[in-house]
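Notes follow the structure.
With one protein chain withheld, the remaining protein chains of the complex are depicted in position.
Showing chain A:
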């Protein structure tokens, strides 16, 4: 005990420096966890958590009995996640391969500078820019009309909504996502290429047999991380554009919680859905990490 006190005497300045940051993490990351109790309440904002009545697991009926709105949100979430895994995920790999194969460093740096930029734009800006390009009086439709073609109907078109979301995500983040791949590509041993060239391999064969296998570990790791994140998809992006296409086409789990809980006043049910989502997401992260270790990858943490 005295040893501990002695160490405390020695180390208290370090602890003092840790306190402000730890307080904020505890206040906004750990402390909110108690708020999940309202998932088991008929929560009324004017009564507060203390006085609202408990109603057991009634709120979870939406999840268990498959309320149509909830099922729709789950369906949209999973479809969007699937699209983003199949279409959005491979795009930066292609761009990184092309950039990596360039001979001129200056051109590569120029392209990188340009394509990283949209990542730093807010979703509001991205959505606004897309409206200006693709909207009814946007740049593309103005051009089409002035050249005698029919305008295309993309913004506010329910059938095109998923394509619109996908292209926005790609516009914003494809360039940025190349960073990791480029970093890994630059680590591949040059002598592998030289040896294979001596053996008569052309550029395609080198790409197929050396470059892509070199990328495999990072691809597997990123896919696994994505699995852990698969219930979270495009929240701000969708909130911004939901009015135009309606709930059926656009509701995902996160927007469901926001629309029904905070806007709709159905606090208990929304908290229940949010809680289920958080728990499933946590299980997915842990499972994904386990999978990563099993495949011999680093994973997110060691444990």
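In this section, contacts are C-beta pairs under 8 Å (C-beta built on N, C-alpha and C of every residue); 3 or more make two chains touch, one makes a residue touch a chain; residues count from 1.
Convention: contacts and distances are computed from a predicted model.
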Have a look at "Type-4 uracil-DNA glycosylase", "Xanthine dehydrogenase", "Carbohydrate ABC transporter permease" or "Molybdate-binding protein" and point out the UniProt protein name belonging to the hidden chain. "Carbohydrate ABC transporter permease"
Contacting the left-out chain in the complete assembly, out of A:159, A:194 or A:248: A:194
Missing-chain contact among A:79, A:139 or A:212 belongs to A:139
Considering the whole complex rather than only what is displayed, give the residues of chain A touching the chain that is not shown. 4, 7-8, 10-18, 20-22, 24-36, 38, 49, 95, 98-99, 101-103, 107, 110-111, 113-118, 120-125, 127-129, 131-133, 137-139, 142, 145, 171, 174-175, 179-180, 183, 190-194, 196-197, 202-203, 206, 232, 235-236, 239-241, 243, 254, 257-258, 261-262, 267, 270-271, 274-275, 277-278, 281-282, 285-286, 300-301
